[in-house]
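These notes concern the structure reproduced below.
Missing here: one protein chain of the complex. Every other protein chain is in place.
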Amino acid sequence: MSPDTTTYERVLIRLRVNGEETEVAFDPYKTLLEVLREDLNLTGTKHGCELGECGACAVLMDGEPVLSCLAIALGCEGRSIQTVEGMATGARLHPLQAAFADCGASQCGYCTPGMLLTASALLQHNPEPTRDQIREALSGNICRCTGYQQIFDAVEAAAAILRDEDSRRVTADGAAPPGAQRSEHQVGLSAGRTRRRSMLKPAEGGGE
Amino acid sequence: MIRLPRFDYRAPRTVSEAAQLLADANGEAMLLAGGTDLVPNMKRRQQTPRMLIALQNIAELKQHTNGSGHTIGAGLTLSGIVRDEPLRRDCTSLWQAAAQVATPHLRAMGTLGGNLCLDTRCNYYDQSYEWRKAISFCMKKDGDRCWVATSSPTCLAVSSTDTAPALIALGASVSLVSSGGTRQIPVTDLYRNDGMYYLTRQPDEILTAVHLPDLTGWRSTYWKLRRRGSFDFPVLGVAAAARFDRDGAVLEARIVLGAVSSRPLLAEKAAAALIGQPLTDEVIAEAADLAFTLSKPMDNTDFALVWRKRVTRDFVTYALRELRGDDMRATRTKIARHALQGLWR
Partner (left out) sequence: MSRPLGVIGVPRRRVDGRAMTTGQTKYADDLMLPRMVFAKLLRSHLPHARIVSIDASRATAHPGVLLVLTGRDLPIPYGILPVTQDEHALAIDKVRFVGDPVALVVARDEATAADAVDLIDVGYEPLATIADHDEALSVAEPRIHDYGVEGNIHKKVSLQFGDVDEALAGADHVFEDVFFYEGNTHLPLEQHATVAHLDGGGKLVVYSSTQTPHYLHRALAKALEVPAAHIRVIATPNGGGFGGKSDPFNHEVAVAKAALMLDRPVKITLTREEVFYCHRGRHPVLMKFRTGVKNDGTLTAVHLRTILDGGAYGSYGVASTFYTGALQTVTYHVPRYKFQGCRVFTNKAPCGPKRGHGTPQSRFGQEVQIDKISERLGIDPADFRLRIVEQPNTLTANFLRVSTIGLAECIRRVVKSSDWSHRYRKMGRGRGLGLACSSYLSGAGLPIYWNDLPHSAVQLKLDRSGGVTAFCGSAEIGQGSDDVLVACVAEVLGIEPVDIRAVTGDTDLTPVDLGSYSSRVTLMMGNAAVQAATRARDILAEAVEKKLGVPRSRLVFAERRVFDAEDPDRGVSFQEAIYAAESMFGAIGTVGSYTPPKSAAAFKGGGVGPSPTYSYTAAIVEVDVDESTGWVVVPRVWIAHDIGRALNPTLVRGQVEGSVYMGLGEALMEEQAYRRLPPRLSSALVHKFPSILEYKSLTSLDMPEVFTELVENPDPNGPFGAKEAGQGPLLPIMPAVANAVYDAIGVRIDEVPVTPEKIVKALADQAAGKPARYGPTSFPDVSWPEALQVPPPWEGGDGHAKTSGVVLRDAPKRPPRSSGAEP
């Protein structure tokens, strides 16, 4: 239950951040964005406007991508929050993180945390999104650097890896669907790459 | 970073508790649903309520029940509506409107009730305190003049809700609950053509639910004009709904224009022109002309106002052609910049 406040004293709430039960005290006027960055030192969550106009501050709240700059922190009591700091498993990057790094999906990197979390919610609900679905899912995250193409590539590549991991998990349980053993891990990455790289041929005949 | 002003915070668990808090606050409290409209406004000091009454913990506001028609809790998020297959089936215009609000994140936070009560917008008003100081403020907040038209006695801020035109076209109504009781009014009666006092909701009332009648036989649609495929508020919205007889003649119809006035405008003459006729190109053109006459955008949003008025005709035509059964997918994709298939919840 959210605490009621009538004073301007700092308030204390409990929430679950990146899987850990967390208690945090903060000034009651703060948004989730400010509490994450300033009171929990999780500066991976970025901000580009603080008015809900850019998507840089997106985090997952109970699995759903929301804008932390518009969420009153007091209303987050008992909620489960995931930030970019919670995406990797130990030292192993989430496939989306790896694919973003590999495909050039991060240029300045400032939209990246919000993009990653939004994309992870998409893949959670839809393991095999089309490019149009990826476009639509990421339409609340402005990227000023990439023109989005490499971001789409990265999401597609990560989706392929995640599907492959899923099928392996099924294999381990001894209930593999037919054909699931086929490793799509490399296929996923290289499919995106090959299509693009075919466009990157050097000048034949040495140019002019 | 822009910070919120200070406020007291209450998070009641029932509507009656919320209504009591609101009554006790004597107009100094505001209701907080998804926060996607109020929080930026508070950061810009357009609104500085002493108290926020958060509605998020009130379970009864999040229900959707259907029997003959639908009753939708005002606290249902716009994503919740987009995910709702029965609504998509029965209330196309509402579904299409909800699916085009802002962005996936804002739809996940924003509620139907919040979108209906959305503050009117104006690019002299939706600015920081410092910017508004630079123009000596406007009558909607801290000033005494409407800069959109300096001789206007009333504020000309624009109704920018997508869902209201869609719901009006469907003949919907809303429940308003206060500590003194409950009343139900048509959605169209929720609005006033005044940018400052744009809602007929009383300060102590909570919009709790939207009621849709039995829509058997109705077809509906919503077309939204904005610069980009996401984020932007409508600068023109056209909702249309109609019921046809077996020969394709229109039995009943409603056409509603959004974002060209301080309230959603019911284009009654345009709708009347459809009655008793099949939607031929000529009939559609006549209705589009009548709607065009009604459309009165002002110079306070994106795009030039003359152009916004001009394309009212085109957008009404798109809507009516879609009701007629034309395949409008290619046009839709160009205007909305995606196919509007609800690919993302």
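So that you can tell them apart, the chains are marked A and B in the order they are listed, and the count of residues begins at 1 in each.
Here is the rule we go by: a contact is a pair of C-beta atoms (placed from the backbone, for glycine too) under 8 Å apart; a residue touches a chain by one contact, two chains touch by 3 or more.
The structure displayed is predicted, hence computed values, not measured ones.
Chemist: Among A:Thr31, A:Ser68, A:Thr146 or A:Ser167, which residue is in touch with the absent chain?
Modeler: Answering carefully, the residue with contact to the hidden chain is A:Thr146.
Chemist: Who touches the missing chain here, A:Leu32, A:Val84, A:Ala121 or A:Ala159?
Modeler: Answer from the full complex: A:Val84 touches the omitted chain.
Chemist: Counting contacts across the full complex, list the positions on chain A that touch the omitted chain.
Modeler: Answer for chain A: residues 27, 29, 37-38, 41-51, 53-54, 56, 83-85, 87-88, 93, 96-98, 100-104, 106-113, 116, 134-136, 138-152, 193, 196-197, 199-203, 206-208 touch the chain left out.
Chemist: If the hidden chain were put back, which residues of chain B would touch it?
Modeler: Missing-chain contacts on chain B: residues 1-3, 123, 126-128, 130-131, 133-136, 145, 147, 150, 227-232, 302-304, 306-307, 310-311, 314, 334-335, 337-338.
Keep this in mind: only the chains that are shown with their structure count from here on.
Chemist: Can you compute the centre-to-centre distance for chain A and chain B, using the mean CA position of each chain? Integer Å is fine.
Modeler: Roughly 30 Å, centre to centre.
Chemist: Could you list, by residue number, the parts of chain A that touch chain B in their complex?
Modeler: 1-6, 8, 28-31, 33-34, 47, 50-53, 55, 58, 64-67, 69-72, 74-75, 118, 122, 125, 129-130, 132-133, 135-137, 139-140
Chemist: Per the contact definition, I'd like the list of chain B residues that touch chain A in the complex.
Modeler: That would be residues 1-11, 13, 32, 34-36, 39-40, 43-44, 52, 54, 56-57, 79, 102-106, 108-109, 229-231, 338-339, 343-345 of chain B.
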